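For this depiction, one protein chain was excluded, whereas all remaining protein chains were kept in their positions.
Note that the chains are named A and B in the order they appear, and that numbering of residues resets to 1 at the start of each chain.
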Amino acid sequence: MPLRLVLEPRQATAPLRALISLATTLGLAWAFGSLVFALAGADGVSGIGAAWRAMLQGALGSALASCWVALFMAPGLPPRLLLPVALAAGAAGGAAWAFAPALLKARLGVNEILSTLLLNYVAVLFMEHLYYGPWRDPAGLGFPGTAELPEAVWLPTFFETRVHLGLPLAIALAGALWWLLARTRWGFRARVLGLSPKAAAYAGFRSARITVTAMCLSGALAGLAGTGELLGVQHRVQDGLASGLGFAGIVVAFLARLNLLAVPLAALFLGALLVGADQLQTELRLPGTAVLALEGALLFGALLGEFLAANRLRLVRRGRKEPGHVG
Amino acid sequence: MRSSETPPLLSCHGLSKRFGASVGAGGVLANDAVDLDLYAGCIHALLGENGAGKSTLMSMLSGWLTPDSGEMRLSGAPLVLRSPAAALRAGIGMVHQRFSLVEALSVAENLALAAGGAPDPKAAAELAQRFGLALDPRRRVAELCMGERQRLEILKMLALGARILILDEPTSVLAPSEIGTLYANLRRLAGEGRAVVLITHKLPEIAGAADEVSVLRRGRMVARNLPRDPALPDGWNMAALSGLMVGRELPGESAAPRRKPGEAVLRVRGLCGQGQPPVFSDIDFEVARGETFAIVGVAGNGQEALTATLGGMERPASGSVEVLGRPIGPRTGRDLVAYVPEDRHGAATVPDLTLAENLLLSTTGSRGAFFSRRAGARAAAAAIKALDVTASGPEALARELSGGNLQKFILARELAKAAPLLLVEQPTQGLDVLAVSEVHAAIRHAAESAAVLLVTGDPLEALALAGRVAVLFRGRIAGVVDATAPDAFDRVGRLMAGLGAGGPDMGLAAAGGGH
Partner (left out) sequence: MSADVFGGLDLQNLASLGQIAVKSSTAVLLAAYGEIVAERAGVLNLGLEGMLLLGALAGFAAGAATGDPLLALGAAACAGALAALLHAFFAVTLGVNQVLSGLALSLLGAGLTGVLGRDLLGAPGLVLGSLPIAALADLPVLGQALFNQPLLTYLALLLAPVLSWAFASTRLGLVVRACGENASAAYASGVPVRLVRFGCTCFGGALAGLGGAFLSLSYTPGWKEGLSAGQGWIAIAMVIFATWRPLRALCGGLLFGALTAAQFSFQTQGAELVPVWGLRAAPYLLTIAVLTLVQASARLRRYSGPPANLGRFFHPEG
């Protein structure tokens, strides 16, 4: 079947797109960035929840923010500034969505996995309210969704594919994030806090502040991911704008073993896989949730892989155990 | 205590256990063909330093580990143990150094968990009375003191019909006065026909209690079933046993030369901790340059929170901590305190970071937005060299170091700050004898130029290093003892048990009161 897909003229661009073009890839690349960030900022387990929140709400919130810029401020802004302002609004929106759970977590220890998950439903409800209600396209023949955004805010694409400016931006951001975590004092502190909150207290770091900053930063990154999806691919706010993006981010970060520099590769891999699934889905007329099942299975597979890797390590370590550890 | 013809209750022959390699000669031989006989009515002390293989041996006897080779016989019949449950059925009960009690459950519930059936406070009370171990069955374990928890552990084993009781480092959590009660209880239980094993690396503590001694060194039994020698005053030739344990000459621990203390460096005024009631309260003392001041207490008397507050990790509810007139807190004055906390692997270092990065943990001042791996590596190399740390280099992960080497690395890092105050908490817990002497030497050296505050649960360590020893009991300083006084050990022991010093107190606020 894949061969047929490649040869059929109608689908001729599919493999190429599968490799690099799908916008999911860049969404993922950003998603991973925010995820790793959150992981560095909080302890491993809670970081995942933070990232999850960042993913979905951040993506939606920021998409809404930039959409607002595009829809309502476009007439008043010089066209050249429109795209940067929309992107900035997206990032700011993402950070803002992240702020409340971050503060609740840092000050009161409210479990952010739960708070962010529950807020996801709120975000989706709010978005539905907007595109079913006040923001609905009057010319849309009753179809729920906003009007198409002006072309001035679309992210430029390359080579007639769906690869848009977001991809190089995402790769550059991966490098920048790596630098931030590895080379700056703030990054060092965030890593220490992530690995051992007790050590951070011992060293006198301002843990609450680092947590909030890290979570807001990850929210901003996720905001960019959502904005990329909006301005680069869909060009309107509609149903399923960011669906699957958050979960995909978790899977990617896990596949990359939380190594920032490995994330673009992992994102590319998952992106290619999802494109394949996309094709299959069309062929077999599967519902969109099939992607969720695939991601769930992939996550289980990755967990199994981690178990196997860890156990090999454990055996090696047992072999090196010093007498001092035995007694 | 026994005639030579009595057959042993439990005898082990040629027990070996290797870790780290399933086949062949790789890995570490934790126990190498160990023989041991345990007799009814007899208290047997198993001596050995950390890492000698005591715990491995006892884990095999209590079913937690299966021996690779060798055999055990219970009253002459072959015995194979595949789980702790099997060992309990055979009548072998072990009280681990870390109690295996469920803190959230009550005494009766813990007993029911071990002995079967639904929880029944009345039956639990009867059981406690039958074995003469006083316990309130309705209280939650979290509310019990260490001595009570230990009694509960013993009672659990007895409820299961244990005829052989193994206690791992039973005295390490007890106040000196509680040790006496423990030994009296064990003597009575042995008298009823049980075999009791005490595992310890503290020689002096076995003197009064043991009938027999075996010594384990590097996985081998170097002395087996030595009987008590009535001709000696303690019953034992301590020097000979010590030599057997260590197998080499130890660098002698010379008493610190008494210097004239300088100006007061650390001033603690009216310090009260968080919580209701506060975990510690009304703490007042001063430590001068060139002086070592020790705070001792049995675990759970507030010293953990007090140390964290003195080190600036926690805020007090009231009162002040000042070093050279500057306040110490989470955001202030951290550069004035060289602080070695008890938690080596979680607080003082991050196990998954390199030594170079760990070095920057407590020494990052306000030097710009960037952090320099190279400076960290240089300083880490210097620290490794300063205290002779065994590590592959600054890029080694902290988790790869043994406890003693990691502690030396932390100490070197903190000493390099040249801070006016050195605060060390439980500096030698879990270290082997050699590492202990090296850490002690480093602390003595530091005391020549700085004020040293030592927080420890071990009164012997406090008296060996400090000029004055303050005893913390239920969150308050119960008294301060001059370490040079001839009866210092007794008085510290009585204070730790909450009995009062029974002698003239030095006074709580005697600044710079060393001699």
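Just so it is clear, contacts are C-beta pairs under 8 Å (C-beta built on N, C-alpha and C of every residue); 3 or more make two chains touch, one makes a residue touch a chain.
Bear in mind that the values here come from a model prediction, so they are computed numbers and not experimental data.
**Q** Of B:Gly41, B:Pro84, B:Gly180 or B:Gly319, which sits in contact with the chain we cannot see?
**A** Of all options in B:Gly41, B:Pro84, B:Gly180 or B:Gly319, contact with the hidden chain holds for B:Pro84.
**Q** Just one of A:Leu82, A:Leu119 or A:Val192 touches the chain that is missing; which is it?
**A** With A:Leu82, A:Leu119 or A:Val192 as choices, the missing chain is touched by A:Leu119.
**Q** For a quick check of understanding: of B:Ala104, B:Ala184 or B:Leu232, which residue touches the chain that isn't displayed?
**A** Only one listed residue reaches the unshown chain, and that is B:Ala104.
**Q** Which parts of chain B are in contact with the chain that was left out?
**A** 65, 83-85, 88, 99-105, 109, 112-114, 116-119, 156
**Q** Suppose we count only contacts with the excluded chain; which residues of chain A make the list?
**A** Contacting residues on chain A, toward the hidden partner: 44-45, 48-49, 52, 104, 108-111, 113-115, 117-122, 125-126, 128-129, 247, 250, 254, 286-297, 299-300, 303-304, 306-307.
Just so we're on the same page, only the chains that are shown with their structure count from here on.
**Q** Inside the complex, what are the residues of chain A that reach chain B?
**A** Within the complex, chain A contacts chain B at residues 183-188, 191-192, 195-196, 198-199, 201-204, 206, 318-327.
**Q** For a test of understanding, state which residues of chain B touch chain A in their complex under the given definition.
**A** Interface residues on the chain B side: 19-21, 26-28, 30, 48, 50-56, 218-219, 311-313, 330-331, 334, 339, 341, 343, 346-353, 357, 360-362, 364, 368-371, 402-404, 432.
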